[in-house]
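For this view, one protein chain was removed and the others were kept in their places.
Order of writing sets the labels: A, B and C. Residues in every chain begin at 1.
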Amino acid sequence: MMRTITFGEALREALHEEMERDDTVFVMGEDVITHGGPYKVTQGIAERFPGRIFETPIAEAGIVGVGVGAAMAGMHPVVEIMYLDFITCAMDEVVNQAAKMRYMTGGQASVPMVIRLPCGAGRLLAAQHSQIMESWFMHVPGVQVAVPSTPSDGKGLLKTAVRSPDPVLFFEYKRTYTSKGEVPEGEYTIPFGQADIKRDGEDATIVAVGPMVQKSLEAAVLLEDEGYDVEVVDPRTLSPLDTETICESVRRTGRAVVCGEDSSFAGSVSEIAAMIGENCFGDLKAPVVRIGSPHVPMPFSAALVKHVVPEVPNITAAVEQVIS
Amino acid sequence: MMRTITFGEALREALHEEMERDDTVFVMGEDVITHGGPYKVTQGIAERFPGRIFETPIAEAGIVGVGVGAAMAGMHPVVEIMYLDFITCAMDEVVNQAAKMRYMTGGQASVPMVIRLPCGAGRLLAAQHSQIMESWFMHVPGVQVAVPSTPSDGKGLLKTAVRSPDPVLFFEYKRTYTSKGEVPEGEYTIPFGQADIKRDGEDATIVAVGPMVQKSLEAAVLLEDEGYDVEVVDPRTLSPLDTETICESVRRTGRAVVCGEDSSFAGSVSEIAAMIGENCFGDLKAPVVRIGSPHVPMPFSAALVKHVVPEVPNITAAVEQVIS
Amino acid sequence: MSLSAELCRTMYKDMWRIRLFEEEANRQTNLGNVMGALHMYCGEEAVAVGVCSNLRKDDYVLGTHRSHGHCLAKGADSRQMMAELYGKATGTCAGKGGSMHIADFSLNMLGANGIVGAGIAPATGAALASKMRGTDQVAVCFFGDGAAARGTFHEGIGLGSLWKLPVVYVCENNQYQQWVPRMNVAVLDSVSDMAGAYAIPGVSVNGQDPIEVYEVAREAINRARSGGGPTLIEARTYRFYGHSLGDEQQYRTPEEVEAWRTDHDPIKTLRALMADRQWLTDQEDTAIQDEVKDEIANAVKFADESPFPDAAEVTTDVLAPAQEAG
Partner (left out) sequence: MSLSAELCRTMYKDMWRIRLFEEEANRQTNLGNVMGALHMYCGEEAVAVGVCSNLRKDDYVLGTHRSHGHCLAKGADSRQMMAELYGKATGTCAGKGGSMHIADFSLNMLGANGIVGAGIAPATGAALASKMRGTDQVAVCFFGDGAAARGTFHEGIGLGSLWKLPVVYVCENNQYQQWVPRMNVAVLDSVSDMAGAYAIPGVSVNGQDPIEVYEVAREAINRARSGGGPTLIEARTYRFYGHSLGDEQQYRTPEEVEAWRTDHDPIKTLRALMADRQWLTDQEDTAIQDEVKDEIANAVKFADESPFPDAAEVTTDVLAPAQEAG
């Protein structure tokens, strides 16, 4: 049987393997040496790859900007932003610099940079430490958006990200770090733009982003009891988005629920739902329903948070709605 | 007959009227005194309201941050960001500070700040001076997004924006500044969250954002010749979004095209299209089609730009598609 | 207000309020009643108290992720604060903010902040409001040494200096930035040495001595209030606990912490000074501590007994309630 490791360990393994493979790969971020970052993903790198990990002051714009320059000069930086929320301090660097450099220079520039973004609800860190914002980066041409949902996808997608000649925003849901799963040892990569059908089904398609994949699989089991056979599609990268696999599934089942943890208003699920509506209209037997957080900042109190983050019952209810 | 003025003049008039009405209103931005900003919207304020306009160094994060503090302390800053693209330098201030302050403080804070954002294609300024990004701010709870399409909407919405107790991102399409229209003199405001039916029709609904309103009206005239009677709905604010008016129209016509100038991938049109799909499914006779730019940075060459910005023929083609 | 027995007693008590409030919050975290991240201010009390003792109620204060001290020193109610840490409806922020977002607008305490360096420009903006209205209110911004690397430090102070605003920038240099010793990631030891880049006065002060802090802050606040523009104060200080609860603190030795607790505890420093001047008898000392203990016990009781917010509160306070046009 394959060994079982956590999502965090899978990412760490991917980083070590990629740094071993290519000595232009290096790591940069706050507390990445002394603590291995808040989720210890960069642990062990300082010892194994001395001189290839840089612990920075608190200067997100500077860090990402330095990454852009190093990447243009041929290196492969893997930048850790301690929490996704702080990428707001470096948006020019991501959006106007990293993303557009290839295009603006007529193809001369390559910015092979990975930006790792721990995101989503954690241990009650409130409004400024719980955001997701996948849809922001989907909307930015020139960057790619990866959202792994399992340890093995985490490893394979991160390795692909490091090798990509273009910038990748790599979303790591905080609550996923400790989740476990089977992960192959050694070399494998997962292509971007290739969705994964995490469960086959005939009656409805759930397109699930990040941690909603696991919750959708749980919902699918519950729905079995009601006699519904549900397919779960994990896009794995939101940009590029594998519209074919999604549409093929929806055309087959005729019903779609799109789930994300982030607020659905102008969120990643909106793009997916709109795309399905455009491409699968003739086959749809019910409206495409979106599941996500309400359009509110993340509150602090546990008593409130439990009404914000979407859970399994939200998914089962939505599936029941589109099927009935 | 009512007088006719430009969009830029209408905004200037709104600012003067609001500054006259309320002496906590003030203006801040780069070159807002010496030049009245790049589009001269703040011209005349220094003379008429001395001490209430601040010309700043190039420091967008500082400017917006100062606005947040002044607003929390009871003032009503109207901040000009010279081009929308530069708001990337102040995203923490908009998203983590201005937007969330009321919520995080349990309702204590009010951040009555307007951020004016000249945006969209202009005179060939390429990738870093032509962006729009409405959908980013739609996705941020706690801010409002206004997108006027005519001089009279510009004046009425800007006056509402200045009076709002919460932050407003005010999108001013550059190519709209010189467009003319009838604008009432003196006092009137336009409520947020109230779409305007710019043209009645029976056969299809065009939901058009910003400059696409005018283009849709032109398309509607052309479509008349083909015997199609098209309704044009202008949401005017994207957040809050008047889903009722939009859905009422689409339920009536059974067909919808959603047009924006920005890239449609995870763009403002995606939210609107997904929302229509969710709410009007039973009445839709054709898929909801989105019109927008391709998912590319804005190129420089006029030879390329003309294939990027959506024009009237794109709209007529889309309407024909949903009707046929 | 010049140095007096009364002032010292107030400062002494306020430092105890911070110390005991936090130690209680720490305890309640271990009991599972307080949730989320708790960034302990203990050890740094002299900074908040020394500065805020110079402030009027209508002066503005903006803080950081480590702001229990700033709030209490500005006069915030420990009951509401404790309830906030519990996530209760009666909290300062109705349970929506938590430790990193405590604010009390009735005291012009405009909020702690979870983003490092994010208060600097807003404090400058509050000072601009004061100047425009001619109310001679001063704004004080507290921030850590880590914030000095951020662009917001540069842009915020730059604007405060340009417009000669009534704002005082107080850097709490506790020599660590989360899990990293400051000098691993900084080139200048003293943050106040950066003041020259903004053409404003910069001064470094022993942040473990409440009287020194008080006096340096008084000068800066007076200058700000009288139109002399901003000052950058660096208070050299130390946190007795880890970055937040659960921090294993591999980046420093227990001996280092112990030495600071023994030799540089601001509460001890002030007690010694007061004892020296015969401004505090043992009885008075005990009475003050007892009063504070009562206050904190009360805060816990209040928090314990308060209700959690209702589910409906999830969607309130996103925008103002009656979002009406004109």
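We adopt the following convention: a contact is a pair of C-beta atoms (placed from the backbone, for glycine too) under 8 Å apart; a residue touches a chain by one contact, two chains touch by 3 or more.
Not measured: the values here are computed from a predicted model.
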Based on the whole assembly, the unshown chain contacts which displayed chains?
A, B, C
Of A:Pro57, A:Pro118 or A:Pro297, which one is in contact with the hidden chain?
A:Pro57
Pick from C:Ala186, C:Ala299 or C:Val318: which residue touches the chain that isn't shown?
C:Ala186
I'm checking contacts with the chain that's been left out. Which of A:Leu15, A:Val41, A:Ala71 or A:Leu169 qualifies?
A:Ala71
Of B:Arg21, B:His35, B:Arg48 or B:Lys180, which sits in contact with the chain we cannot see?
B:His35
Determine which one of A:Arg12, A:His35 or A:Lys159 touches the chain that has been left out.
A:Lys159
With respect to the chain omitted from the figure, which of C:Ala5, C:Ala199 or C:Ala272 is a touching residue?
C:Ala199
Suppose we count only contacts with the excluded chain; which residues of chain C make the list?
149-155, 158, 161-162, 185-188, 193-194, 196-199
On chain A, what residues meet the omitted chain?
26, 51-52, 54, 56-57, 59, 61-75, 77, 92-93, 96-97, 101-110, 141-142, 144, 159-160, 163-166, 188-194, 240
So which bits of chain B touch the chain we can't see?
30-31, 33-35, 55-59, 61-62, 85-86, 89, 123-129, 294-297, 299-304, 307-308
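Operating definition for what follows: only the chains that are shown with their structure count from here on.
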If you tally contacting C-beta pairs, which comes out ahead, A-C or B-C? Let me know.
B-C
Compute the centre of every chain as the mean of its C-alpha atoms, then state which one is farthest from the centre of chain B.
C
Using CA atom averages as chain centres, what separation in Å is found between chain B and chain C?
40
If you average the Cα atoms of chain A and of chain C to get two centres, how far apart are those centres in Å?
36
Numbers and ranges of chain B residues touching at least 2 other chains:
61, 92, 96, 103-104, 141-142
Multi-partner residues of chain C (each touching 2 or more other chains):
93, 95-97, 101, 113-115, 151, 318
